[in-house]
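Removed from the display is one protein chain of the complex; every other protein chain stays in position.
Moving on to chain A:
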Amino acid sequence: MQTLSLDYPAGAPAARRALAGVVGSGDLEVLLEPGADGRSTVEINTSVDGVNEIWTAVVDRIFADAAQPAVALEINDFGATPAVVRLRIAQAMEQAAGADTGAH
């Protein structure tokens, strides 16, 4: 297991918390809570060792827009591919923005 902490500039805190995914094979769990004003943080716990560069590249892209709401993300990963990572984070962001998809 490896852990990784990242942070990014952001806008105002997100409106509400949100949850997406499960810690199952090829999937991950995203816990999203409103972040401190102007700053998003991402804490990653992953079952796969040696892929911190890939994680950093994927998450850097997602948080490239500094105008996004500030969030504090906790990610518990069980071997999700970058595509699944993007989808799950997007799902949590959407829920936090108010568009409740009903899915977890």
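Just so we're on the same page, contacts are C-beta pairs under 8 Å (C-beta built on N, C-alpha and C of every residue); 3 or more make two chains touch, one makes a residue touch a chain; residues count from 1.
By definition in this document, contacts and distances are computed from a predicted model.
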Name per UniProt, for the chain absent here [options: "Malonate decarboxylase subunit beta", "Heme exporter protein D", "Sugar ABC transporter permease" or "MinD superfamily P-loop ATPase"]: "Malonate decarboxylase subunit beta"
Residue among A:Leu4, A:Leu31 or A:Leu87 that touches the chain left out of view: A:Leu31
Residue, one of A:Val22, A:Ala36, A:Ala57 or A:Ala90, that touches the chain absent here: A:Val22
For chain A, the residues touching the chain missing from this view: 1, 17, 19, 22-25, 27, 29, 31, 33, 45-47, 74, 76-78, 102-104
